[in-house]
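Complex shown without one protein chain; remaining protein chains in place.
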Amino acid sequence: MISTDKTPSRSNNLRRSYGFDEISLTPGLQTVDPSLCDVSFQLGPHKLSTPILASAMDSVVSPQAAAKMGKEGVLGVLNLQGLWTRYEDAENKLQEIISAPDSDFVTLMQKLYSQPVRDDLIQRRIAEIKNSGVLVGVSSVPQDAERLESLISEAGADYLFVQSTVTSTKHISQQPSLDLEKLCKKSKLSILVGNCVSYEVALQLMETGVDGVLVGIGPGAACTSRGVLGVGVPMATAIMDCSEARDYFESKTGKKVAIIADGGIVVSGDICKSLASGADAVMIGSPFARANEAPGKGFHWGMATPSPVLPRGTRIKVGSVGTYKEIINGPARLDNGFHNMIGAIKTSMGTLGAQNIREMQQVEVLIAPSILTEGKVYQQAQKLGMGSR
Amino acid sequence: MISTDKTPSRSNNLRRSYGFDEISLTPGLQTVDPSLCDVSFQLGPHKLSTPILASAMDSVVSPQAAAKMGKEGVLGVLNLQGLWTRYEDAENKLQEIISAPDSDFVTLMQKLYSQPVRDDLIQRRIAEIKNSGVLVGVSSVPQDAERLESLISEAGADYLFVQSTVTSTKHISQQPSLDLEKLCKKSKLSILVGNCVSYEVALQLMETGVDGVLVGIGPGAACTSRGVLGVGVPMATAIMDCSEARDYFESKTGKKVAIIADGGIVVSGDICKSLASGADAVMIGSPFARANEAPGKGFHWGMATPSPVLPRGTRIKVGSVGTYKEIINGPARLDNGFHNMIGAIKTSMGTLGAQNIREMQQVEVLIAPSILTEGKVYQQAQKLGMGSR
Amino acid sequence: MISTDKTPSRSNNLRRSYGFDEISLTPGLQTVDPSLCDVSFQLGPHKLSTPILASAMDSVVSPQAAAKMGKEGVLGVLNLQGLWTRYEDAENKLQEIISAPDSDFVTLMQKLYSQPVRDDLIQRRIAEIKNSGVLVGVSSVPQDAERLESLISEAGADYLFVQSTVTSTKHISQQPSLDLEKLCKKSKLSILVGNCVSYEVALQLMETGVDGVLVGIGPGAACTSRGVLGVGVPMATAIMDCSEARDYFESKTGKKVAIIADGGIVVSGDICKSLASGADAVMIGSPFARANEAPGKGFHWGMATPSPVLPRGTRIKVGSVGTYKEIINGPARLDNGFHNMIGAIKTSMGTLGAQNIREMQQVEVLIAPSILTEGKVYQQAQKLGMGSR
Partner (left out) sequence: MISTDKTPSRSNNLRRSYGFDEISLTPGLQTVDPSLCDVSFQLGPHKLSTPILASAMDSVVSPQAAAKMGKEGVLGVLNLQGLWTRYEDAENKLQEIISAPDSDFVTLMQKLYSQPVRDDLIQRRIAEIKNSGVLVGVSSVPQDAERLESLISEAGADYLFVQSTVTSTKHISQQPSLDLEKLCKKSKLSILVGNCVSYEVALQLMETGVDGVLVGIGPGAACTSRGVLGVGVPMATAIMDCSEARDYFESKTGKKVAIIADGGIVVSGDICKSLASGADAVMIGSPFARANEAPGKGFHWGMATPSPVLPRGTRIKVGSVGTYKEIINGPARLDNGFHNMIGAIKTSMGTLGAQNIREMQQVEVLIAPSILTEGKVYQQAQKLGMGSR
C-alpha cells in the first residue's frame, strides 16, 4: 500500500471574495458638508463631472439617450455592435424585442444580431451624439477595434471602449489578436479596455497605454455567466484588487489609469461601495434602463444573449421609475437608492469624511451582513408578526 | 513590463462585523433569581429605573406619549425638529401622514417638515411633559443645539440629545460647527450626543464632557442608509467597540459615560444582546411605535425622510400590539419578545447569572446562526412536510 | 486629548458556534454492515436499547404514550409539573389546548397551569406507566425535586430528571436552592440534570453525582428563548463542549455520565449528528408529537409557555405522520427522516464505519452548508426553471 503523510490542502486554502451585499462603509474621524464634496474624475484627456458612465447596452444607451444623459454629466457609451449600427430603424427592432414573448426572446435576439454592422451607421450615430454637444464614448469588441478605430476617430468620438466579457493580454487563437499597445499608440482616441478582475491582468492592461480599465466579470443584472460558465468574481474583491494594481502602476510610472467598476450595481449605495473599494468611477446599466427615457422602455437585457451557440443573459422587466434628471441629480422622490445618485454619493462622502474620490477610496470597508438579506429577514419578521426593523 | 512581487491584500484583510441576528448569549457558571436583578442605570445626574429610552421620532414620542412611557420608567425623547414644534395641531399632521397613499408619502413629508420650528411650541411641549411629573428629554440637530440650549433649559428639560445621523468631533463645513465642549461646560442640562459607531469617535465625543453617547448608524427599522449611501455598521460590533472606549475613558478619567444602543432593536432579545455587548441602555423606536397609545397609530417612519434632496427612510405599518404597560413591564400576553421587556431583561440576566447591568456587560457572546433565518428554515421545513423545530 | 494605542478587540474575538444545519458527517476508512451496529447505551443502572428519550412535555408524553414508546425501546419522561399531575381529566385539558384559537392560547395555558400539582396524581401516573412493564422516567423542576423524591421513589420510578431551562450549580436566590449532591447521595433513583451548554457547567454538574446531563438551551421547536431573552447556544457546539467534559470527567473519576442532547432535533439525521458530536443519547419532542398516538394529537407546544409573566414558546401544528413503531423502528413509508429512526441511526453508523455509539462519537464532523438552505435553493432553482438537484 502506498503510504502517505500528505493531507489534502487545496480546499482549505481557497480565497474568500466579497460582493456589494457583503460589505458596508464605516464613518471615520471627520465628517464633511456634502456640498463641499467633489465627485469629478479624470478620464484620459477630460475631466468628467460625475463618476458615472452608462453601459454599452442596447436597452441603456441610444444616441438620443447618450445626449440626454450627457447633459446630466453621465457619459453614455454606445455599443458599436448593437442594433443602432445594424439597422436604420433601430427603434422598431427595440420594440420587437420588448414585445416578444419570453419563449421567443433568445431566438429573436439571435436573428436580429446576425444582421451585419454598417460603417455608415456607425458614423451617423457618432455624429448624432456629437451634435448634441456632449462627449462621445463608443464600445467595440476587440476583433473589430483596429479596423474601426480611424472611422470612429474621424466621426468625432472621444473614447473607445474595447470590451469583451473577459479580457487578457494573451489570447490564444488562430485569428490574429488585437495589439492593444499598437492601437493606443497610433490612435488619438482615449482608449479604455475591459473587462478584467485581477491585479495581474489589470496591471498588464495598464502597460498597453490605456486610459482606463473596466472591472467586473459575471455580476451584472442581465448576465448568467456564473450559472452557465461557473465564472464570476464578486465586485468588491475585484475592484479592490484592480485598484491596488492602479496604485502600484501609478507609483512606478506616474500615470493614473481610471478603474471603472462595471456590473452588479443596482442602487446608489453600490456606487458608494464601488468608490470606497477603490474605483474611480462606475459603469451602470440597469439603473438607467429604469429611466423614463431609456431605449429599453422598462426592459433590460444582456449583450451576450445574441450568441448563436451559447446565449447568456436574459431579459428583465425593470420598470420606469423617473427621469434621467431625477435618477442622476435629483431631487429624489424615491427613498430606495434609485433617485439622485450624485446626491447620494456626496452625502455618503460627507458622512464618511471624504472630500474627493481619492479620499473616498481610503474609507474603511467592513464585511457586514447583506442589506438585502436583512430586507428578507425584515419581511420574514413582519410575517411572523414581529414588525419592522 | 513592470515586474511585481506585490499581491493584492486589501480584500483579504477586511474586518468582519456582526449584527444582532448573528450573535447569541450563553449562560455562565451561575444563575440568579430574576427578582434580584437590578436593571437601573445612571444617566448623568439621575438614576433611571429601566435601561430603555424611546427614540426621538414623531411616530414614537409625542408629549403625551413621553408622559405615559415615563410612568413605566422609560425616558421618551421628544424631537425638537419634529411635527410637535412646527404645528399647533400636530395630531392632524400625524393623521395626514398616516392616511397618505404610499406614492404621496415622501412628497408629503418633505412639505410638512419645511414649515419652520417655533420657539414657543418648543417651550410648550417641554412644559406638557414636565407637568406630568416625569423626566424630560429632548433631541436637536447639532446646528440648532447651541441656539436652543437656554430656551430648553429654562423650559425645564433634563436631557438634551444632540443628534445627527453621523457625528464626529471634526466637521468640515463652511458653516460654523457646534462646539460641543463649550456647550457641555456652559449648560446645566445633561447632554448626550450621537450617533457614532467607532472606538475613536466615541472616545473623542466623551472627551467633550457629554454624559452619554448614542451608538448606531444605519441599522434602524425605518432607515435605508445602507441602500442609499452604502453606510452602516452592524450593531453588535458597534456597541462592543464604543463600550470599550467607555471603559478606557473611565479607567483614565474616572467618569462613566453611558453607551446607548440606538437602532435595529426589534424584540426584547435584542435589548438583552445590546446590554451583553456592552451598552448601558438602549433607545428604541419600532417596539414603541407598536403600542396602542403610540402617536404613529400603528405606523412608523424615519426622521431622515423629509430631506428635500435625498429622502431616506420609509413608512412601515407595524400594527398595534398592546399597551405601554404590557410592552414595558408586562405581564406579557404575547410570547414573541414584544411584551414585558423589563421582565425579559431580568429573566435573561438571571439565566446568564448577571445581577446588574455591569455584570450583564460581561457575559459571553457567541457568533451563532440567525434566529430569524432559523425561523425561515423552520417555515421551510414545515412546507417540506418536516414539521417544527 | 486622551491618547490611546489600544484598539477594540472584543468583537474580533467572538467564538463561532454551530447548529445541526451547519454540520455534516463524513465517512472514514471503513464501513460496517448496519445490522452489526449496536445502538444501546448505559443510563445509570440500566442499559437502554435505543439512544432516544421522549421529552417531558405534555404534547409528547402521557402515561399511556410512555408505555407505548417504552415497548419500542424509547424512554418517555413524564413531566411532574404538567397537566397529568394537576388534573384527573388531563385528556380534556389537552383537548382544550388543542381547540383554542391562537389568540387565546397563551392565556389558556397560563390558566390551566395555575392549578396546583397533586401528590396523589403523581403516584397514580407513575403507577400507570410502571404497570405497563417499562422503565419509568419523570421530570421535575429543581425547587420541587427534593420534596418529591421519596414520593417518586416509592411509586416505583426509575429515573428523575431535574430540569430547568438553564441549570447551574450556583443559583443566587432568596429561596434555598436544591442541593443536588445531597439529593443524588440519598436517593435510590437514578438522577439526571439539565439543561446546560458549557464544558464548565457540565463538569460541575457531573461532580454532584448525577448519571446524566441534558444539553441544550434555546434551540427547541417550541421555544422562543432567543427572540425573547437573546439566549441560546447552537446544538453542535453545545454537545461537543459538554461531551469533552464527560470524557475529562471519566478520565479523572472512571465514571461515565451520559450526555443527552435535548432540543432542536427534527429529523433522524439530527440524531446522527448529535451522536457524532459526542452525545450518548438524545431527548426529542416534536418527532414524537408527530405520532398518531401522541397526546398533542398533531400539535406541539413548549413548557415555558405557561409562565404567568413572561410566556415563551408557542403552539405549532406538526401533524400526525405515523405510528410510534414506524417512527422509531420502521419500516419507513416516508423518506424524509421522520420514520425508522433506529434504522437511520444504524445505516448512518454503518456508512460512517462506527460499530457502536462510542465509535460514532469519533467520526469526522464537517462544517457544511445547511441542508435546509439547500432545500430552499432547490425550490428556488425549480421556480427559476432550473429543476432539481
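Just so it is clear, A, B and C label the chains in written order, and each chain counts residues from 1 on its own.
Operating definition for what follows: contacts are C-beta pairs under 8 Å (C-beta built on N, C-alpha and C of every residue); 3 or more make two chains touch, one makes a residue touch a chain.
Since the structure is predicted, the reported quantities are computational estimates derived from the model, not experimental observations.
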{"item": "Partner chains on view for the chain not depicted", "value": "A, C"}
{"item": "Chain not shown: contacting residue from A:31, A:55, A:163 or A:198", "value": "A:198"}
{"item": "Full-complex contact with the absent chain, from C:24, C:49, C:177 or C:292", "value": "C:24"}
{"item": "Touch with the omitted chain, as defined above, among C:240, C:258 or C:310", "value": "C:240"}
{"item": "Positions on subunit A contacted by the hidden chain, ascending", "value": "1-2, 4, 6-12, 14-19, 21-22, 106-107, 165-175, 196-198, 200-201, 204, 217-222, 224, 226-234, 237, 264-267, 286-287, 289-290, 300, 305, 308-314, 316, 318-319, 321, 336-338, 370, 372-373, 375-376, 379"}
{"item": "Those residues of subunit C which, in the complete complex, touch the missing chain", "value": "15-18, 23-33, 35-36, 199-200, 203-204, 207, 236-237, 240-241, 243-245, 248-249, 252-253, 267-273, 276, 278, 330-337, 340, 343-344, 347-348, 351-353, 355, 364-369, 371, 374, 376-378, 380-381, 384-389"}
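To be clear about the criterion, only the chains that are shown with their structure count from here on.
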{"item": "Rotation in the CA alignment of subunit A with subunit B, degrees, nearest 5", "value": "90"}
{"item": "Chain closest to the middle, measuring from C-alpha centroids that were averaged per chain", "value": "B"}
{"item": "Chain centre separation (subunit A, subunit B; CA means) in Å", "value": "38"}
{"item": "Residues of subunit B whose C-beta touches two or more other chains", "value": "15-18, 200, 204, 237, 267, 336-337, 376"}
